[in-house]
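Only one protein chain is missing; all other protein chains are in place.
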Amino acid sequence: MGTAWVPLALTLKVAGWATLLNLVLGVAVGFLLARKQFPGRDVLDALLTLPMVMPPTVLGYYLLVLIGRRGPLGGWLDATFGIQLIFTWQGAVIAATIVAFPLVFKASRAAFESVDPQLEQAACVLGVPEWAVFLRVTLPLAWRGVMAGLLLAFARATGEFGATLMVAGSIPGRTQTLSIAVYEAVQAGQDHVANSLVLITSVTCIAVLLIAGRLAPGRVAGQF
Amino acid sequence: MHSPLTWDIDIRRRFEHAGRRFDLQVRFASHARRLILFGPSGAGKSQTLKVIAGLTTPDTGHVRLAGRTLWDHRAGIHMPTPERRLGYVFQDYALFPHLTVAQNVGFGVTRGARNPGRHATPPQVLRWLSAFDLAPLAHHYPEQLSGGQRQRTALARALVTEPHALLLDEPFAALDTVLRARLRHELAEWLDRLAVPMILITHDPADVDHLGDEVLTLSEGRVLPAGGATVATV
Partner (left out) sequence: MPVPLSRIAVPLAAVMLSWQASAADLTVSAAASLTRAFTELAPLFEAQHPDTKVLLNFGASGALLQQIAKGAPADVYASADQASMNQAQSQGLVRAAERRNFVSNSLVVIVPAGGTTMPKTLQDLLGPAFSRVAIGQPASVPVGRYTKAVLEKCGLWAAIEPKVIGAQNVRQALDYVARGEVHAGFVYGTDAASMPDKVQVAFTVPTEEPVRYAVAPVEAGPNAAAARRFVSFLLTPSAQAVFARHGFGKP
């Protein structure tokens, strides 16, 4: 089925962007919470984990209210830049990013916490500035844990349905991702379309898992 | 002719943890090139070293080495750790597990966001590797090394940056007696050759005998009045 490839391309695009955003956000936040002490740190951690526990439709509703044209953020974006996020693939990316964020941030935090601070101190004394210590010592040692989180986040983003449907709708070619396309096909009684889509989704998931197995970071002496 | 003191330390820091309090109040001034901090565990020896290195910030006081002020609370001077040009050997060596011996040793002389390459080793690093008998181990990872080899790697790594002073935290504690004696001897030779002043933490009296020009005994966060060694007062 020719048209079945469109939802796949869209799903990969949305999930790819969401994972990229989470790489930056999740790693930054994970590092912050791992290394800096401040009052209310645990409360912040719990709040940031909320999207993982909340039903996606609840999340979708919050997002709709927030970034919709009549919402505080959405109204401002519309008035100032003429940007509308509802019914766009960018809106789908936002939904997928938020839903998968806790996976990256928690995995990153745990990974950074497992890095011996004394190694960072040693690097510091050797004359390497703080930002370079992060890039040369902390991140390489935490990378495996971060990567595991990213893969889970990618998988979660590809399967995202509830929040995406509410925020981005089901627009073929623009926001109709694989999971939504399957839903539509079943509702319309188009079983043959549903079958192709399900097959494509399954093959994609297996491919992701295989790639994940290969991507395990190159030989690093010692287990972290 | 009054040359600047090699070590001019006056620090005060209160540590509070789980309802217990520890007051570090260390004052000493000395011309000694080889200073030993002696004392039981929990006396504050490691903390003192961390303060000198800038890894811990005291509440008040100053830290001056050979005329350079690294930290002065009243004058508002706070030199960040990477700028202090010190060498530090941690108790368990703190070798970077994801880098080879050569990469570890070359770490401090490599600037920027990238680690030294796995295959291209700069000549000065090669010199240090052979000086410490580490050349055959250049491409090994720390987990593959013996205790003595790790210690030599840690020492080479600290010295390759040509530090103004060397701080050693119980460098021989994890080694057996024979090895300890040999490495102690090697360290003494290096110190003579490089003319680098050193503070060494130990609770082994043999280290005191063989390595120290001067000994400070710490107990419960304070320097005890000397019995035998001279401590210049400021």
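Each chain carries a letter (A and B) given by its place in the written order, and its residues are counted from 1.
By our rule, contacts are C-beta pairs under 8 Å (C-beta built on N, C-alpha and C of every residue); 3 or more make two chains touch, one makes a residue touch a chain.
Just so it is clear, the structure is predicted and the values come from calculations on it, not from any experiment.
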Please identify which of the visible chains the hidden chain touches across the whole complex. A
Check each of A:Thr57, A:Ser114 or A:Gln190 against the chain that is not shown and name the one that touches it. A:Gln190
Selected from A:Ile86, A:Cys124, A:Ala142 or A:Val182 as touching the chain missing from the view: A:Ile86
Per the definition of touch given earlier, which of A:Gln90, A:Gln118, A:Ser170 or A:Asn195 contacts the omitted chain? A:Ser170
Hidden partner interface residues of chain A, rising order: 64, 68-70, 86-87, 165, 169-172, 184, 186-190
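The rule we apply is simple: only the chains that are shown with their structure count from here on.
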For the complex, give me every residue of chain B touching chain A. 53-55, 81-88, 90, 92, 94, 96-98, 107-108, 112-115, 141-144, 157-158, 161
Which stretch or stretches of chain A touch chain B in the complex? 116, 118-119, 121-132, 135-137, 140-141, 220-222, 224
